[in-house]
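Note that this complex is displayed minus one protein chain, with the remaining chains in position.
Here is subunit A:
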Amino acid sequence: MFRVAVRLSVSGVRGLTRPQPRCQAVLASRCYSHGKQETDEEFDARWITYFNKPDIDAWELRKGMNTLIGYDLVPEPKILEAALRACRRLNDLASAIRILEAVKDKAGPHKDIYPYLIQELRPALQELGISTPEELGIDKV
């Protein structure tokens, strides 16, 4: 019994005097283990990668766009440009126009967001030949 106690105490003392780096690393990672917060840049990059998939199919486009619109944010112009190019690869003009409409609705009372988006997206829109809902006259009943 004493032998066990001595062995325990010795190992305990050894543990105290000679801290093992591996153990500390585990502890350190545990201290910060409340889930990694995704930064805005990572979020944007993730969605751009998603929409830039060369062989994206129609379901993935719908799923991605519906999920993105479900978030409490207005997507960055670069994400939208990737999404519009995905529409182009799928030959789906209607979805491209619909995305612009959805983004305009998503901006809600902030009337300055949508003109900024259109301004940023203008080169892509002209390159792809996408008309905005305003140009088509479907923004009013």
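What we mean here is this: a contact is a pair of C-beta atoms (placed from the backbone, for glycine too) under 8 Å apart; a residue touches a chain by one contact, two chains touch by 3 or more; residues count from 1.
Definition applied: contacts and distances are computed from a predicted model.
For the chain that does not appear here, its UniProt entry gives the protein name "Cytochrome c oxidase subunit 4", which is one of "Trafficking protein particle complex subunit", "Chaperone protein dnaK", "V-type proton ATPase subunit e1" or "Cytochrome c oxidase subunit 4". Listed residues A:I56, A:I99 or A:L121: the one in touch with the omitted chain is A:I99. Hidden from this view is one chain, which touches subunit A at 61-62, 65-66, 69-70, 88, 91-95, 97-99, 101-102, 104-105, 126, 128-131, 133, 135-141.
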